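Here we show just some of the chains, and they stay where they sit in the whole.
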Amino acid sequence: MTRIVTVGAAQLGPIARNETRSQAVRRMVDLMRQAKAKSCDVVVFPELALTTFFPRWFMSDQAEVDAYFEREMPGPETRPLFEAAVDLGIGFYLGYAELVEEGERTRRFNTSIIVDKAGKIVGKYRKIHLPGHHEHEPWRAFQHLEKRYFEPGDLGFGVWRAFGGIVGMALCNDRRWPETYRVLGLKGVELMMLGYNTPLHYPPVPEHDHLQAFHNHIVMQAGAYQNGTWIVAVAKAGREEGCDLLGQSCIIAPTGEIVAMCSTIGDELIVADCDLDRCKEIKDNVFRFDYYRQPEHYRLIVETKGVVPCP
Amino acid sequence: MTRIVTVGAAQLGPIARNETRSQAVRRMVDLMRQAKAKSCDVVVFPELALTTFFPRWFMSDQAEVDAYFEREMPGPETRPLFEAAVDLGIGFYLGYAELVEEGERTRRFNTSIIVDKAGKIVGKYRKIHLPGHHEHEPWRAFQHLEKRYFEPGDLGFGVWRAFGGIVGMALCNDRRWPETYRVLGLKGVELMMLGYNTPLHYPPVPEHDHLQAFHNHIVMQAGAYQNGTWIVAVAKAGREEGCDLLGQSCIIAPTGEIVAMCSTIGDELIVADCDLDRCKEIKDNVFRFDYYRQPEHYRLIVETKGVVPCP
Amino acid sequence: MTRIVTVGAAQLGPIARNETRSQAVRRMVDLMRQAKAKSCDVVVFPELALTTFFPRWFMSDQAEVDAYFEREMPGPETRPLFEAAVDLGIGFYLGYAELVEEGERTRRFNTSIIVDKAGKIVGKYRKIHLPGHHEHEPWRAFQHLEKRYFEPGDLGFGVWRAFGGIVGMALCNDRRWPETYRVLGLKGVELMMLGYNTPLHYPPVPEHDHLQAFHNHIVMQAGAYQNGTWIVAVAKAGREEGCDLLGQSCIIAPTGEIVAMCSTIGDELIVADCDLDRCKEIKDNVFRFDYYRQPEHYRLIVETKGVVPCP
């Protein structure tokens, strides 16, 4: 058995508000075909890859919000992705807005799935670290209402055996939090997939706008190195409905080195051979957890949510 | 009250095996004088700053090992540092090997202290993440026997009110572990001081040697950003007893940007004005812990030391 | 004689259109005082440091343009800088718009000067690489009319003996052109000073906006390394009249390493000890010009201005 997974990071350019899921899916299937020509085993798509990034608008009509959500996966419009997986023999990671009815209760998550080469869903993740805000804040150039439109994920940070290794998922803002990587690392993750939608402009602290690209990479490079895992991180990029979204989708080695990066802000496929056995270079040495970690001193990480006042 | 702390990172070049503590202290006092001319409030010295990095040798005679340890702080040879603090009105951080007798028991730690402008010790830290190995491994070009010569620290990751802010400490390998920063971050740290001795050559994985400088910075830059803290990280650098030690001592802003860095591998002072109020740019926004963290999903971080096997 | 020059990079935040030169000068004198407390020998101010960056507006009235120009240096409003130099014993580099009458002809340059600790102008440079455009281009979010308001510099790239070494100057867009560094390098430059005003937004290719910070540093780091020179590069930064200007003013070692960097976008002083003797680490070795250069193969650099069509 080979432990090399050829991964494609399939960045998407902007999706306009009036574009249909089918249009987006056609672009994704085209990227899957490109990936086939590069011998990919799996392709990673962005977060909320089927529509425009709708949390940028305040919508008082819940039906208008819900129109951006999927009630089944696959559904009629997303089925071509699953068919392409089977036809081409390529798995994929996909981010989308998920609506589930649980008895009386309607629940909404920012979700991603991993689909294998047989077109079967092998894992699901619901975003845990929801960024943005709950209420309409008209002073912002645009809204970021993930905290309003989604619940925090309830499935934890899972890993799955897929593509010959141990695969984990995360979404966008999760990548800023070292806990994300560490929990997955403690589960032995070898290949982490995540999609993102990251505006270049951060309204609360615009004086950091020029650091968006730097921040995007530094957290993931540290996370990859500190846990000895490959990371594939994929953007929806470009000027979408007047909002500039960061590109620079990338594939990161367990050493923290970026081994492939998109340099456009449109639809773009980049590819790297990820040798999962190379995770051991890190996991068995500088970050050998069972030899070096001292969890008795980490308790505050779970015992408090916010800062504990200094006496 | 001003919240700007002018910090000096006082890198040391090599200390030969036959150099005395007094020689090292003279170099440090000279750096403190340079710091005075730059209006510093506090100076950060390296880990184990008083002697050569003795864990690089296997010594079977415990008395030979113990000769590198301090039994009192200050003692006769280190007192000039405390006197200089008072004379110059400059605090300091110092790393040293600490030997304490507790009844029948002799304990040894890799320790650092913060001393204020009045020459008073305001905080002590004992290194928690001891790197290296326990046994003599003659296949290595040099040993790294911290696990043999020290116990893991027993004081946790503390913070103290000093220099007008909340100050924390760590030592060398601690900086690679995101838990270090996060525990301090949850205690509100605004200024983190740490010393290090980092060989360029890592015997278990020499194919990563060219990444030492990259790894040194990336973990600290991510840690600073993810917790909104200033970090001052100071090396003992240069070719010490045939072993090349990384320099690139640096001062990092809460944005993760390196704002000052040493570019020699000898004794060198760099200085930056650290505005502790700027921590809020991060702490109150992108990393507002109480709004965004989800500790119920982090439990594995404290419930396991090593990797949990994937089913 | 010591060859260490303690340099301050004195970044300015925005200057509003209605602010006077005297207001700007007061801020600069305050930065010089801060520099004194850090034992600086010389302070570097930005390009066009006395007023708002006026080439961002199309003005059809030449008198309105000329109001931004200096006809004497020092003049009544700039004299306090020269007096502060003498009082504090600190030299400075200053960028400003220079208007000279040569007989019938009025000439306008984007100029910088070096002033020594005695308040004497020891060198003048007129910007050679004028960026931007000649004509009003209303499609842009803002204009960049340096090519309209200035002539290209007519003084070449000069060096001067000052502060114990060989000092050269450049301005803003000059730093993007390797020829700038090379001509100065061939004149033995050891310390290069330059000011800049760099909008984060580049209207012709907005898809590169997120790369402004990267581009700013990479050209200067390469230039420093390839010529073995210290570089001090200083921005006017922040949101000036609705236009975001890059900060990240920095001091770069002859190794290409950034040894100090501003992390705000306001008035900020950073300091580094620049040991001019360290230039030899590069100049006498990897970039020993007389041993390695092959000028007979470089002729195209001077024989053509634009691209020569490929047959």
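In this document, chain identifiers A, B and C correspond to the written order of the chains, with residue numbering beginning at 1 in each.
Quick note on the criterion: contacts are C-beta pairs under 8 Å (C-beta built on N, C-alpha and C of every residue); 3 or more make two chains touch, one makes a residue touch a chain.
Predicted, not measured: the structure shown is a model, and the values here were computed from it.
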Margin query: Can you report how many copies the full complex contains, not just the 3 shown in place?
Written below: 4
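Definition applied: only the chains that are shown with their structure count from here on.
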Checklist line | Self-contact between copies chain A and chain C, residue sets same or different by half | finding: same
Checklist line | Copies chain B and chain C - rotation angle from C-alpha fit, nearest 5 degrees | finding: 180
Checklist line | Centre-to-centre distance between chain C and chain B (centres being mean Cα positions), rounded to whole Å | finding: 37
Item checked: Separation of mean Cα positions, chain C and chain A [Å, integer] -> 42
Notebook entry, point to check: Which residues of chain A are in contact with two or more other chains?
Noted result: 207, 211, 214
Next item on the list: Going by the contact rule at the top, pick out the chain C residues touching chain A in the complex.
Entry: 200, 206-207, 209-214, 238-239, 244, 246-248, 264-265
Notebook entry, point to check: Which bits of chain B are touching chain A when the two form their complex?
Noted result: 128-131, 152-153, 156-157, 159, 161, 166, 173, 176-179, 181-183, 185-188, 202, 204-205, 207-208, 211, 214-215, 218-219, 221-223, 225-226, 255-257, 281, 283, 285-287, 289-295, 297-310
Margin query: Could you list, by residue number, the parts of chain C that touch chain B in their complex?
Written below: 37-39, 248, 253, 255, 257-264, 269-273, 278
